[in-house]
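Sharing a structure here in structure tokens format.
For this view, one protein chain was removed and the others were kept in their places.
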Amino acid sequence: MGELLVNDKEIVVPGQVIAKGLDFLPSYGTYRLNENIIANRVGLLSVEGKVLKTIPLSGRYLPQRNDMIIGKVEDILMSGWRFDINAPYSAVLPLKDASFDFIAKGVDLSKYFNIDDYAVVKVTNVTSQNLIDLTAKGPGLKRLRGGMILKANSQKVPRIIGKKGTMVSLIKRATDCKIIVGQNGIIWLDGEPEMEVIAIAAIKKVEEESHLQGVTESVKKFLEEKTGKQIADEIEPSDDNDHSSDFDDSQFERPEMNDEENQGENSGEHRPHNNENGENSTENFNKGNFQRTNGYNHQSNGGGYGGNNQGGGRFRNQNDRR
Amino acid sequence: MEKFVRPSKRKLDEARAVEAEAGVIKKADGSARFKIGDTEAYAAVYGPRELHPKFLQDPKTGVLRCNYNMLPFSGDGSRVRPGPSRRSKEISLVTEKALLPVIDLREYPNTVVDVFIELPQTDAGSRCAGICAAAIALADAGFIMRDMVAAVSVGSVRGTVVVDLDGAEEHMDENESTDVPVAMIPSTEEITLLQMDGIVAKNDLLNALELVKPALKLIAEKQREALRNRYKVKE
Partner (left out) sequence: MNRNIKEHVRNSLKKGIRSDGRKPLEMRKITVDTGFISTAEGSARIKFGDAEVIAGVKMALEKPFPDTPEDGVLMVNSELLPISNPDFESGPPSNASIETARVIDRGIRESKTLDTKSLCVTRGEKVWTIAIDIVPLNYDGNLVDMGGLAAMIALKNAKYPLVKEDGSLDYHHKTEKRLVLKRIPIPVTVCKVGDVFLVDPTDSEENTIDARLTITVLEDDKICALQKGGDGSLTTEDIAKMIDIAIDVSKQIRKTFMEAD
């Protein structure tokens, strides 16, 4: 009563028939048209029992509450700062969330964050009007000094970080560079010039091979070749004094999906939660991406977009303060 | 009556050879190159991104903005003066309308999705090639699209209905040939672009629209292949 036409982890493309029969359930990146389940996005097919979804390989960053990102100050406002966060919308860091210090009225705000400064910030809210709020108060959040900035594909960030931070930690250990990876695809690094070149090349390699198996090995080999030294396996979490490693690990804590705000929007949609899947690192890749998809659930008949599930729940947040 | 033999010796319902590639413009969010015969189009997608000036923004949805342009050395004959022409503006508009039915931008209010189409060389069927390239580029950019949009022209030359007129065929019978560019969503056979040059009777038009469907489905497969190939393991 059903036939899967494509293997798990194969690339699927819009219009491609993934399965026939009423057995299967469409989810992110797939929809039902009569008897067929069809992909509606370029991605890696993920088969979980009867549920078929796709993991996106491209697409601009869409902010979500609790994302840790790296943004650049675009403008200094009366009430805070506007940030370019590599998304279709800019974001605001309000005065009250800028620092644990008390910021007096009339103080020169550029002393805290000046135009063109980069900072590690966290998304606190995304309203239905796509107004995005940030905070710089919290572990690992800070203005960045020195170093350089790299822009990566935000869909590949879970891979660049790796399961429990293993990939980025591997690159850090091999090159002795400080690296902070923002959910929005912006990456900050700081190290010896020759090592930075190698770290950048390693990150690009992860981006290019992210949809393949065995990337960790491939990158490890690449790093050992380029640096000419063996990389010890990580036994304990890394010892850096800067909080960037805390930051990386905590990225896997996704907002709990039983939050009141989110309940109404997402009923009827299958929202996976974080379970520890010990297998290969693509599981994490899956995990990371499910929560950020903007896929529709096309339960309607005969194509088109059904009335239910207008998608993009996070942009219809009930905590709309504006 | 003598049977019409196409200058290219193609079958009546056969389109020209297609080459399609995705991801050719590195800085774009999605991109493609689509070549059919000697007509070649590049498309790049940038977006969703902020739309300026503000009065163009739509608070209910992102806006799709297509920009079709022929490069100065791409015309059949002398140089084409650079810059938008009435023709290119119209083509930009119908391209946008051809793509909108498969893509939903309501998730990105107040933004724009820019699609730039440039043609380095043309030999008839340029707006169709542009639409094909644009569809691949949008998919390459990760947009949710229920299917590809494939486009090709169908028309009649010397009284015979043929698919994908090339430049030579377009110029035969200057006043008697008809040229109908068509874009279609392959899975549902819905038509998203339909225009015409010439004079045609209703039944002939409907027959032509049936004749062109298989070619469009083949083109859609090429578009999908281009997207898949981008992720193939390179030896």
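Labels A and B are assigned to the chains in the order they are written; within every chain, residues are numbered from 1.
Just so we're on the same page, a contact is a pair of C-beta atoms (placed from the backbone, for glycine too) under 8 Å apart; a residue touches a chain by one contact, two chains touch by 3 or more.
The structure displayed is predicted, hence computed values, not measured ones.
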Contacts of chain A with the absent chain, listed as residue ranges
72, 116-118, 144-149, 190, 193-194, 196-197, 200-201
Footprint of the hidden chain on chain B, which residues?
24-28, 38, 42-44, 46, 49, 67, 69, 71-79, 82-83, 114, 116-118, 120-123
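Throughout what follows, only the chains that are shown with their structure count from here on.
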Sites on chain B touched by chain A in the complex:
29-30, 47-50, 59, 62, 102, 104, 106-111, 139-148, 185-188, 190, 220, 224, 227-228, 231, 233
Residue ranges of chain A in contact with chain B within the complex:
11, 13-16, 29, 31, 33, 38, 40-43, 56-60, 88-90, 129-130, 155, 211-212, 294-296, 298, 302-305, 310-312, 315
